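Below: the structure, in structure tokens.
For this view, one protein chain was removed and the others were kept in their places.
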């Protein structure tokens, strides 16, 4: 059950047309090495589920700039002008989702729920095409679960069982995406032996993590 | 903004007819000192939201045995025969909720969602009286949010701002109940100064905690 | 291993153990299911999930920590590589399909994979605890139970009579007499336990069932 994987092995995982989730908030907490491995895989028509498309040359931005992405589901695309340009040019399909709703949809996908009943977006364009459910006289949008074939996470530290600890504001979407994909790959700064992480301090249990890529090589 | 409170002050909070949530799983992670303060308050007609009713003489059990509770919402009552006896005698209203659904309902109450769409309980007596929502061809129960006037939590350690760390399997329902009540009181084994808990290790942020009761007296 | 006579429960637990793959995340119900790990071969290690909030449930290893119990409330330990979490996350794992196998006892199971194991009308009702979430969410649901009730009546029915724990959720039924798989076309008798003949199983099973090719050829 060795979970540690090389960059070449990461690259070989990606296929055209895949749906990929990646952690990060404006690039902070984005696994840059995994994004780079994905770029090297030369895949296309990717559907990308991310909080934002970061910047042209960092975060998940290079996947957009290099034309690998067919559709983005995100809460914010404003810091990467290439996302906006491709969207207006009709090259890229963009689904904008309020950030809290995006988090809930990923959670629903990872935790077996049928959807989310949120007040966010009621009375705005966000409600278009969505079912509205009234509970005790108040309207909520039914927002559907999101899942991916692969989730790309960034953590600070892992043990060899895949138990993860995140660092500061680099945590963001990573812990929730760990539940919502068929294959979960994490990029970490360091790997320690099993038993070296206090079970009370684990932020994502190792059973959710399939592969560990160590930044700058391992062990 | 001193959050530290005495047992007498805790007692003075409870009123007849209140809805109270308490953490714990068969008494583990239940704030026994807060339960005792509640008993001393001599209140009645309480609605209690708990995972289980523990034992006759421990956990939240004494609240049942002493006839303080009008209604229990719980996933399990089997370890406390007094709960079953009062239920059959018509002295106590018991709403049984699957444990995962109970957790989700408390979370929905604490996080502003309109309800939960869960597959759990479909086709069983749990679905009686509930709306069923079909999402992409699959049926889910719409389970409603739960909130309380007071939540009674147990944590291992707090700082004076109310940031909490739980210990091992005593965590259980405590972190979710911290969001779902108007007033949140925590019983802790120790209090440390602000700044002594690493912000990455906080399990419940202090802004959710109104009052801290220190087991065995404070400071 | 010294060959000894196994009792009914041990026969069931030993057979359930064969369903486990190395690395499986497993949640075991109270009672008989907790006997399964002792029958695992040395090359099969499973990771036990405890619904009250952790991965890596282990047996009590000496020191009792009042903050560390299993889902039955009994003192327990956590193994290296384990992790604690809250009840919400525990059931995200369970409902979200992150538990590979759950093993539960049963009062009744039927040909459509319905399971009843949480209440008997007119008797004290303990509550469903986490059972309804487990049977709904786990990838594979194994019912491990004795074939007949104390009065000798079959617990494998055409249709459950007791209130259900889950509808169409059971994958495999393991008793001291036989192993049944639940399929879209109803129950299939997959195996007879050692020394049990088909006639015995037919007599003690209310539900109709198909017989697997393997048994027919034997």
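Note that the chains take the letters A, B and C in the order they are written out, and that residue 1 is the start of every chain.
We adopt the following convention: a residue touches a chain if its C-beta (ideal position, glycine included) is under 8 Å from a C-beta of that chain, and two chains touch if they have at least 3 such contacts.
This one's a predicted model, so the numbers in the text were calculated from it and none came from an experiment.
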{"item": "Shown chains that the omitted chain touches within the full complex", "value": "A, B"}
{"item": "Candidates A:36, A:75, A:190 or A:215 - the one touching the absent chain", "value": "A:75"}
{"item": "Hidden-chain contact residue, picked from the options A:14, A:173 or A:213", "value": "A:173"}
{"item": "Given A:29, A:112, A:145 or A:206, the one touching the chain that is not displayed", "value": "A:29"}
{"item": "Residue of A:56, A:122 or A:135 in touch with the missing chain, whole complex considered", "value": "A:122"}
{"item": "Chain not shown, touching residues in subunit B", "value": "1, 107, 110-113, 159, 161, 163, 179, 194-195, 199-200, 202, 205-208"}
{"item": "Subunit A residues touching the omitted chain (full complex)", "value": "25-29, 51-52, 74-79, 81, 84, 87-88, 96, 98-101, 103-104, 106-107, 118-126, 156, 166-176"}
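What we mean here is this: only the chains that are shown with their structure count from here on.
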{"item": "For subunit A paired with subunit C, centre-to-centre distance based on mean C-alpha positions, whole Å", "value": "35"}
{"item": "Separation of subunit B from subunit C, taking each centre as the mean of its C-alpha atoms, in whole Å", "value": "30"}
{"item": "Contacts with 2+ other chains: residues of subunit A", "value": "112-113, 199-200"}
{"item": "Residues of subunit C touching at least two other chains", "value": "54, 78, 84-85, 91, 95, 136-137"}
